[in-house]
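Every protein chain of the complex appears in place save one, which is left out.
Note that the chains take the letters A and B in the order they are written out, and that residue 1 is the start of every chain.
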Amino acid sequence: MSGTTDTTTGGRPGVPSWLLAPAALGAAFVLLPLVAVVARVDWTDFGSLVTSEASRAALSLSLRTSLVSTLLCLLLGVPMAVVLARLRFPGQGVLRALVLLPLVLPPVVGGIALLYTFGRRGLLGETLEVLGVQVAFSTAAVVLAQTFVSLPFLVVSLEGSLRSGSERYEVVAATLGAGPTTVFRRVTLPLVLPGLFSGTVLAFARALGEFGATVTFAGSLQGTTRTLPLEIYLRRESDVDAAVALSLVLVVVAVVVIGVARPGRAAS
Amino acid sequence: MGTRPVLPALALGLALAAVGCGGAGGDEDGTTLTVYAAASLTDTFEQVADRFEAEHDGVEVELALGGSSELAAQLVEGAPADVFASADTPTMDRVVDAGLTAGDPQPFASNTLQVAVPPGNPAGIGSLDDLGADGVRVVVCAPEVPCGAAARRVAEAAGVSLSPVSEEQKVTDVLAKVTTGEADAGLVYVTDVVAAGDAVDGIEVPEAAEVVNVYPVATLADSDDPDLARAFVDLLLGPTGQRVLADAGFAPAPVP
Partner (left out) sequence: MSAATGGALELVVDVPERDVRVELAVAPGETVALLGPNGAGKSTVLAVAAGLLRTGASRVVLDGQELTGATFVPPHRRRVALLAQEPLLFPHLDVLENVAFGPRSAGAGRAAARDRARHWLAELRVAELAGRRPAAISGGQAQRVAVARALAAEPGLLLLDEPMAALDVAVTPALRQTLARVLADRSVLVVTHDVLDALLLADRVVVLEGGRVTEQGRAADVLARPRSGFAASFAGLNLVAGTWRDGAVVGPGARLHGTVGDDAPAEGGEAVAVFRPSAVAVHDEPPGGSPRNALPVTVTEVEPLGDRVRVRAGELSADVTPHSAAALDLVPGSRVVFTVKATEVAVHAR
């Protein structure tokens, strides 16, 4: 019992009342479009629209690629966050800014950049082509695009956690005789687990919603590269009801993801 | 205290006004004519619009360019416009069916498909048959959009079964995949090949002639200035517009 449930603003400084109106306006601005999507759904055909072959292929592809790219984000992002949070080296600030660039870059630009890297005539693509690896138009290209845009979410989230106090415990662990690997495994990782978890969920959500880089870099083919957002965009051309129904599916998935990764959930 | 919430609301209003939510017909002096046109008409309509502005003092033509289906959807949802030029008849029909047009749409140009290949034709494409060969990376438009529907009909006419590596949303996306060399070949409009200049080579395929894409144009019922809208369509159908279209690779509209 620590008295966290007082419903009055009793002992607290309180919020200026004139902030409430714009706050409510902002909330309405975000929520209303979601309500509009729900209101626009054609419920009688909803089942058949979201279970059509194309829809299922897109949803399944989206889930599979997002899971793989989230895994890639973990494999690459965790070491990146640790290096950025714990080491000091020249050019670190610049490196961090560049690594986080996909966060603010229009995804289409990311797609173009990936194209000139992994594309057939790209920086690495030519070598890959010689080795018999074709990235463009493959599911691997989707995964690359998703990883590119979601990696910074994981890195930012984890780096923040790493900087919020776990370092002192690492020092203690080292003086108790734990080598760097033991410290990382038994102290650092458990301590940043909440941040790692929310970062992972955010990365997954971002991967799931990825559109611009995918459409620019990977192409669009049912079952191979046409993820749910691409399917929704294409369906708008011919079948608006299907596009709306699939949009609702993505909204629901997003709500679930945010619910799972709600910040502060891990705080006790 | 009670009056304070006005401030943020005011700020929001100003912000919206600043980004130009006013839409068509907002200028104080002169008139704005809003023309919705298919993306494949970008270059030609810019030229036609320049001519039109030169001929009509104080009139500004605002072009909204995009995929025909998308533009049609916007019009159906209530976007204000004076003229709509579509890349195919079925899309125009959706606008007609919604009762948004004034008078019948008129065909003003036609377009056929061509095979676009990267400069030098690295995959050695010579005919439509080559597109069905193993290992050739072909990109087309998705069947949901006009250029994709046309591509499908051309392939059927030629008896070739295509297994494209990607079905793009827009013909410009198909072209981009070819210009970057990602794809060995793409099915695009003749006009796209002309517009791309040296970035791609065009290969004429006889079967494509059987699938002609007709571009219709119509004035819209809720136009603020029907006469001006009519004048724009007349310019397009007249010798000036037709010359610009021909230079861009468009064929004349078929005589009904």
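FYI, a residue touches a chain if its C-beta (ideal position, glycine included) is under 8 Å from a C-beta of that chain, and two chains touch if they have at least 3 such contacts.
Because the structure is predicted, anything quoted here is derived from the model rather than measured.
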*If you put the missing chain back into the full complex, which of the shown chains would it touch?*
A
*Which one, A:173, A:196 or A:261, makes contact with the chain that was left out?*
A:173
*Residue in contact with the excluded chain [from A:26, A:106 or A:190]*: A:190
*asked:* Touch as defined at the start, partner being the missing chain; which of A:117, A:138 or A:182 qualifies?
replied: A:182
_Residues of chain A in contact with the chain not shown_ = 168-169, 171-180, 182-183, 186-187, 190-191, 193, 268
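Here is the rule we use: only the chains that are shown with their structure count from here on.
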*For the complex, which residues does chain B have touching chain A?*
1, 4-5, 7-9, 12, 67, 69-70, 73, 137, 139, 142, 144-145, 164-169, 173, 176-177, 180-183
*Along chain A, where are the residues that touch chain B in the complex?*
17-18, 20-22, 25, 115-116, 119-121, 136-137, 215-216, 218-222, 225-226, 230, 233-240
